[in-house]
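Please see the structure below; I have some questions.
Here the complex is missing a single protein chain, while all its other protein chains stay put.
Per-chain residue numbering starts at 1, and chain names A, B and C are given in the order in which the chains are listed.
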Amino acid sequence: MAKPIKKILNDPRRAVDEMLDGLVLASDGRTKRLAVDAIVKSEIPDGKVALLIGGGSGHEPLFHGFIGENMGDGAACGQFFAAPSPHIVYEAAKAVHRGKGILFLYGNYAGDNMNFDIGAEMLADEGVEVRTVRVTDDVAAAPPERMHDRRGIAGDLLMIRVVGAAAAHLDRLDEVERVAKKAMAGLRSMGVAVLAGSIPETGKLTFDLADDEIEIGMGAHGEAGISRQKLGTADEITDQMMEKILADLPFQAGDEVALLINNLGATTMMEMLVVNRRVRQILAERGITVHRSDVGTWVTSQEMAGLSISLMRLDGELKRYLDMPSRSVGYSSLEVK
Amino acid sequence: MAKPIKKILNDPRRAVDEMLDGLVLASDGRTKRLAVDAIVKSEIPDGKVALLIGGGSGHEPLFHGFIGENMGDGAACGQFFAAPSPHIVYEAAKAVHRGKGILFLYGNYAGDNMNFDIGAEMLADEGVEVRTVRVTDDVAAAPPERMHDRRGIAGDLLMIRVVGAAAAHLDRLDEVERVAKKAMAGLRSMGVAVLAGSIPETGKLTFDLADDEIEIGMGAHGEAGISRQKLGTADEITDQMMEKILADLPFQAGDEVALLINNLGATTMMEMLVVNRRVRQILAERGITVHRSDVGTWVTSQEMAGLSISLMRLDGELKRYLDMPSRSVGYSSLEVK
Amino acid sequence: MRVDDERAAEMLLAVARAVLDRVDDLTDADLAIGDGDHGIGMRRGFEAVELVLENPPSGIDGVFKAAGMAIMSNTGGAAGAVFGSVFTSGAAAFAAQEEITPEGFVEFLTAAQGAVQRRGGVAEGAKTMLDALAPAARAAAGASDLKTATAAAAEAALQGVEATKAMIATTGKARSLGERSVGHPDPGAISMSIILGAMRDYVAG
Partner (left out) sequence: MRVDDERAAEMLLAVARAVLDRVDDLTDADLAIGDGDHGIGMRRGFEAVELVLENPPSGIDGVFKAAGMAIMSNTGGAAGAVFGSVFTSGAAAFAAQEEITPEGFVEFLTAAQGAVQRRGGVAEGAKTMLDALAPAARAAAGASDLKTATAAAAEAALQGVEATKAMIATTGKARSLGERSVGHPDPGAISMSIILGAMRDYVAG
């Protein structure tokens, strides 16, 4: 924590606000900002089941960068690493609601759960139907039998894509919820951190790691993982992570999966591609087919260095949604035919 | 240079090789690797004007991550910050040639120029027609009258998109070259670095900056910029960069531009969006219209922290190419209608 | 001291100042076992309390409710929901009351505890602010005057903070630390003890 952390910002206390303005401008007219810290799609058709995502800021482009075609309809945005208030959730929800109910999709953290739940109760009082699916993909956070204690990490992106496409194409909230739950049931992730990130408002690193240490299973806010150890080779680290991830569902020969290698912030694409190479070797050995891959920077923890690996088991329906085109400031992909 | 630089790699001397394997796997079948360090599109139609890009590695996803639909047909890849050898250029060129000639598009560095030129001479000996357009967008590198001394930086992405789409839709090498030159003539960029990156094979930072210093105009390999100064606010830094960029072409009221805010590696999306907000304010004040925006991580210098701003002046033809869909491991965008 | 609605607002302003004075400590506590934002979250919440209480609404319950809404809407994170609930749900204890009685104060703490338990889904022992709030509610019970009640509550909350050091977190961002959370106090518990300490100081006056 010796060095001051250098960031290109104005007043850190206004950073989230200014970022949201910058984000809307980057969307070339496809999103707009509400009076509160929330971003919504400029055009949401009547009668559409709405998808509201959100959470603390500091993980950009997650969440607010994922508002767009076949992705979220709106995002309720908190301050750095802090869930949005119920007020923001409520306003964002009202702005995206088109009479068919709203699915709340966000990462499973005590703060998010409480704030989104209060928002949902406010909406229920007004007769707006809300369902909630929480992302609990981090296998490092709790054993499988305590799934509800698991954090949401990079798998958020895959969920937002599948559920976003489902919410754009299915007529009923029930159905969208069903797809979201199915996708979530087959989703597993794990991260590794090599350097800490920092919150601008405090200027402090969120954890300390020795110069030769890494932490396997580190959470997206610097929460403790499952093993602090000496930096090994990419292959060793990958093997260790894949073993945990594959055993957890478990993934099996014949499974088809979506693979996501995500940069926690400051890791180079080169490192991620080297890890991808090893992940694919392991999957090939196990007879697991990769239906589609994504390698990039989507769910970050400020400038934390490290990466995460996510696998989502797919069936025909989930593949169909994942193969649909996506467009947002933070993630775009062409249709796969 | 006190701390060892922690990266998730195997043998650093094999990193480029392993990365290229990982990259091909990440493309889900859309690219393939040659025996040399080069990546080419899996399917290139007969009679297509070929687009060969390339340069040193370490800037991922540039260049090899930009092989795909309406982007490069092939990339000749060097080692870390080192131009590819003529042999690699030659092999990559042969693999993408479809009888209509090849446009070489790469950043203007002595090493790249010499190696690509030797490659071009080898091809000329075999009767393959090659034209070369070098990216010289870095306004910090030399005054306007010495354009040929300017480096290529993040503008590479805009060039690869425009020229990639042109090469996919135009019949003649001449025409593709014309579009490339026009696009290049209206392209200006500048970067700012706040923290150095490092080359894995040496483990050393590529430059030293004091804890409260930044360098405006820093090159993509840590080449000196135009001003080393105390870290100011995002708005101050942006104003300073925009003044240089806008005056250079110069951009004028009524111009339509593509705007690219690019992460040099370890900078957060939050910072880039805060900068984007300011850039857009300045452009609006000057009466310059943004036709499309991109904010993300595309042309990096390993884990250097900092960002660059690029503007390309557009006309109807350039807009048409930029609005076409792109798909590659490192950049995808849906068609704009 | 007789705490009527005007003084209730004054008291909560004193609470806000006390919390704002300790922002850095709260951040450091949260850096040790959480994500390091508790201090800045509480700052946002209690700066909003200061703002809203520049023109306090009428009724003690109105004052507490307004403070609670300010916290709830501006803090964010777990703390926003939890400390917001303390005041919004606890406010009912003062409905139609002209002053804060010792019984009213205990009812406030008990209602707050119930609300937090429901909202957060955890009981005492999970290493949260409940481990300061719940003992405070018990300690204040039966006190014959407000001064004694607030003093007992504040003292119990402080002991509660001490007690959280020995606990293994089972909720919030500290949960994943498991046994490594032992030795550190819970940031939210510290906040709760600051709030109650400021109430005691105000009443002691």
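Criterion: contacts are C-beta pairs under 8 Å (C-beta built on N, C-alpha and C of every residue); 3 or more make two chains touch, one makes a residue touch a chain.
Fair warning: this is a prediction, and the values are worked out from it, not measured in the lab.
Every shown chain that the unseen chain touches in the whole complex is listed here: B.
Across B:61, B:84 or B:265, the residue that sits in touch with the chain not pictured is B:84.
Residue B:223 is the one among B:223, B:248, B:271 or B:294 that touches the chain not shown.
Residues of chain B in contact with the chain left out of this view: 56, 78-88, 109-111, 114-115, 117-118, 140-141, 149, 151, 199, 201-202, 204, 206, 219, 221-225.
As a working rule, only the chains that are shown with their structure count from here on.
If chain A is ignored, touching splits the remaining chains into B | C. Rounded to a whole number, the gap between the C-alpha centres of chain A and chain C is 32 angstrom. Chain A and chain B have centres, each the mean of its CA atoms, that are 28 Å apart.
Spacing of chain B relative to chain C, judged by their CA centroids, is 54 angstrom. Looking at chain B, one finds that none of its residues touch two or more other chains.
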